[in-house]
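Down below is the structure, laid out as structure tokens.
Here the complex is missing a single protein chain, while all its other protein chains stay put.
Naming follows writing order (A and B), and every chain is counted from residue 1.
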Amino acid sequence: MHWQSFSEFISMGGYGFYVWGSFGVTFLAMGLELWLVNKRRQRISQAVKQEAI
Amino acid sequence: MTENSQEVKPAKALSTFSVLYRILARDIQVALRRQSDVAAVFFFFIIAASLFPLGSGADPKLLSAMAPSVLWVMALLSCMLSLSRMFSSDYADGTLEQMMISNQPVVLIVLMKILAHWILSGLPLVFVAPLIGLQFNLGGAELQILAASLLMGTLALSLIGSIGAALTLGIRGTGVLIAILVLPLYIPVLVFGAGAVNAVSIGMSPNGALSLLGAVLSMALVFAPLASAAALKIALE
Partner (left out) sequence: METNTGTNRPRINWLKYASPKTFYPLAGKLIPWCAVSAAVLIAYGLYIGLLVAPTDFQQGEGYRIIFVHVPAAWFSMFLYLLMAMYAGLGLVLNARLSYMMATAIAPTGAMFTLIALVTGSLWGKPMWGAWWVWDARLTSELILLFLYIGYFSLQAAIDDKNRADKASAVLALVGAINVPIIYFSVKWWNTLHQGASVSLTQAPAMAAIMLKGMLIMAVGFWLYSIAVILMRVRCEILERDSKTAMIRQD
């Protein structure tokens, strides 16, 4: 383990905003993409089920 | 224009060369009959380029530093403005379809349309850009290289642009769409074209940039007519 304390880990040697910002943006975007695709899938399968009835 | 479309599908079989020559000559004739279209692109280049000093101030040093990029970007936009006309009138009156089903190679027909576009909207810029360059305080060596780079570069622009024109044939709101499709593809031409002029102005040899521009041109010469022909076939399906 590289870090001595949790606050040191959070501050990232002064680069905290940039490092956490980057990781945050990346995983937010990926999460958002998953959510959007999933929503699209639900919408379609609902429409298909209605068609079947 | 019915008498023109008959020229393309003659009763007696013409050689490929003479058919291609007729296509080129016809395109230029038709365009010259509507002089205002050709002149509009030409004047757009002059007017738009003249706006920059009005925005930035007339400091001669600043102007000569800006000139290569300003003139080249304006050349890009001027060539792009007239792209949608490359195939659209022939598409509208059915001539294009006739050309595609004629027994002449489609790639060469497309190449002729591209050449006509270049002669009408690229080539004039080669002659007028040095005049505008004078207003931007460019020296004699820079002006020569500017004209030389535009001579090669505008042909590459017409070639690459033909792909955009063919892909968007018959689609509503074509103008902006062509810009979005084609401008990113124009970047290497801009970089090497303006780079050649920049190289001269900082006392370096422009040969590197010019030969890279030549390489881009020859790649475009090989691939662009193929891609445009494929795109036209898709549009006419």
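Odds and ends about this structure:
In this text, contacts are C-beta pairs under 8 Å (C-beta built on N, C-alpha and C of every residue); 3 or more make two chains touch, one makes a residue touch a chain.
The shown structure was predicted, so the numbers you read here are calculated from the model rather than taken from an experiment.
Among B:87, B:118, B:136 or B:192, the one in contact with the hidden chain is B:192.
Along chain A, the points of touch with the absent chain fall at residues 1-3, 9, 12-15, 18-19, 21-23, 25-26, 29-30, 33-34, 37-38, 40-41, 44-45, 47-49, 51-52. The missing chain lies against chain B, touching residues 163, 167-168, 171-173, 177, 180-181, 183-185, 187-188, 191-192, 195, 198-199, 212, 216, 219, 223, 227, 230-231, 234-235, 237.
Just so it is clear, only the chains that are shown with their structure count from here on.
Centroids of chain A and chain B (each the mean of its C-alpha atoms) stand 45 Å apart.
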